[in-house]
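Note that one protein chain of the assembly has been removed; the remaining protein chains are unaltered in position.
Lettered A and B in written order, each chain numbered from 1.
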Amino acid sequence: MFHRESGYYKTTYASDSALYPLPIARFTVAGFAILFFVVAPLLVSSYYLTILNLVGIAIVGALGLNILVGLTGQISIGHAAFMSVGAYTAANLATRFDLPFWITLPAGGLMAAAIGIIVGFPSVRIKGLYLAISTLAAQFIIDWIIVHTPAISGGFQASIQVPRPSVFGIVLDTQRELYMFILVTAVLAIVIALNIARSRIGRAFIAIRDQDIAAEILGIDVRRYKLMAFAISSFYAGVAGVLYTYYSGVANNEFFPLVVSIDYLAMVIIGGMGSVLGAIFGATFVTLLPIAIDLFMTAVGPYLIEDAGALSGIKSHMRLVVFGGLIMFFLVVEPEGLNRLWLNIRSYFRVWPFSY
Amino acid sequence: MLAINNIEVIYNNVVLVLKGISIDVKPQSITTILGANGAGKTTTLKSISGLLKPERGQVTRGSIEFNGERIDKLAPHETVKKGVVQVFEGRRVFTHLSIEDNLLAGAHIVSDMKTVRDMIDQVYTFFPRLKERRTGQAGYLSGGEQQMLAIGRALMSNPKMIMLDEPSLGLAPMIIEEIFGIIQRMRKEAGVTILLVEQNANLALSIADHGYVMENGSIVMEGPAKELLANSDIQEFYLGIGEGGDRKSFRDVKHYRRRKRWLG
Partner (left out) sequence: MKRILASIAVAGGLAAMTAAHAGEIVIGQMTDRTGPTANVGNPVGDGAQDYIDLINSQGGINGHTIRLVEVDNQYKVPPAVEGYQRFKSEGAVLVGLFGTPITQALTADLQKDKIPATTPGFGTALAADGNAFPYLFPAAASYWSQAGAAVEYAKQQMGGLKGKKIAYLFYDNPAGREGLPVLRKLSELEGYTLNEFPVPAPGIEMDNQARDIARRFRADFVISHLFGRAPSVQINALKRAGFPLEKVVSFVWGASEADVAAAGGFEAAEGYAGLQFAGVGDDFQVRRDIKAMLKAQGKEARESMSSTVFYNRGLLISALHVEALRNAVAANGGKADVTGTQVRDGFHAIKDFSLGGLLPPLNLGGGDHEGGGWVRVFKVTKTGFEPATEWFKGYRDVVFELIKEESAKMKN
């Protein structure tokens, strides 16, 4: 990830398909593992762990949408609805049947995947903006069905209190304890996404995105793979929804409005379509930036504006302006997203200080 | 090997595009279909590979058989499994994948990794230029290299027959010659049957065994490539050579159009 050799030296297929092309990449990964698994939970305050938890959940969701939008080229603005499906599935299983998280987590994902396949059917016939509109409809239909079916939503309030997950009898009911739970899930999600992207399935997805007709006459069953992309993407969304439910201790349809779908789309676009690292960058950026701006304004604001009341009003709106402005800035500087920006920086340093 | 029996193709339930076409392709031959723009050559290929449906077309009469099996009702990916693969006009490589990943995508229906590697090596022996640039993005290749990649990618599905749609389109004469040389080698070394659609009649007939001439959705002439090359009408209308062997002026060609014998 951070290091590259100076030329191309591979002579066997095995070395070519290795996940870590260089030994040093292994060390980098190990370094990150120690940082996030050992250092962070020990040293970081519970407030910042909360933020990391949010980032972790967003990464899972964004990875899913990236598979659909970035890899396969199918637009969806109904991602939040699948999160909602996952959330309610897990909530019902956990409260009615007392099932542990290692069942509810995949079950939420699978249910979302099943619904995702149904919602994905129009993609067989339509593309682009037309598909976007049909997934938009799915967002509203799913929301409506959940709210109006007491058997799913748990009554007129459409919210279900969910007990926090427990591991070996320890209930994970603080953000610090949940951190490990979310981290492990997010890491698994990243590893699986990396492997999907570089496998036969991933190539088929990209082939469909780049040239769907050419893909078809190479023997790729476009219909099947489009539905598969919807299923995998919804599975990720469902899992993110379950994480969300455990994170907040309640499943509620108001957690997953259309705005959330748009947020996830923004993550994928800002991060760089079609790249796993990009989805991670995008999720991190979109989650952290508003918080960072807010903290910055809170710290610096009082020196600029004395009136505390006026400040809180200005602060909130400034956050939106700065957030929007930065997104535009990054996209203008590099339309292919943060991932490309990162690659550019890396290749600059690869030959540094000798350019060319 | 491939037998098209009197097919009709209709678009949008209204427009009759192919009006009863029969084509016969012998195993390990190079067969070429010639014709002007809009004659129905590409539609013929699409009806073989099963791509009419997305364009709202359908085969309404006749049959297409490949090694004795009907393939005119199959979806495109099923046709590929039968061993028939098409290379599009205008190449259409997956621009964001590396060259090797493009080839791997072409091998989608082959599940055995060893076979896939053997085939990649085979493609590299046909197209050594691709090997040099195997990790580069396909979008950065030149036009000729992209055409090579498209052909190589089609080879990866281990086909019995490849259909090439105007491989010479928009390429420099030297590259065209190179590609046509490779097409002949593919037939000889990999034993693939080739169905070639071309506007460059001279070149196509020079490597083909058998040729068909299409106009307005019908076959107007067929025969061994050598005979077609010698045919005076072909010479006049497709090769631009007058009866005396001199080049005709454009004005005279127009004049002769009215005298096409097969229309009479």
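Heads up, the rule we're going with is that a residue touches a chain if its C-beta (ideal position, glycine included) is under 8 Å from a C-beta of that chain, and two chains touch if they have at least 3 such contacts.
Just so it is clear, the structure is predicted and the values come from calculations on it, not from any experiment.
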{"item": "Chains on display which the left-out chain touches in the complete complex", "value": "A"}
{"item": "Residue, one of A:Val167, A:Met180 or A:Ala292, that touches the chain absent here", "value": "A:Ala292"}
{"item": "Hidden partner interface residues of chain A, rising order", "value": "32, 44-48, 50-52, 54-55, 57, 144, 147, 153, 156-159, 161, 164, 173-175, 244, 247-250, 252-255, 259-260, 280-281, 284-285, 287-288, 290-292, 294-296, 298-299, 307-310, 312-313, 315-317, 319-320"}
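Going forward, only the chains that are shown with their structure count from here on.
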{"item": "CA centroid of chain A to CA centroid of chain B, Å", "value": "44"}
{"item": "Complex contact set, residues of chain A against chain B", "value": "8, 13, 200, 203-204, 206-207, 209-211, 213-222, 274"}
{"item": "Chain A-facing residues of chain B, complex", "value": "49, 51, 54, 75-77, 79-81, 85-86, 88, 92-97, 101, 104-106, 108-109, 117, 135, 153-154, 156-157"}
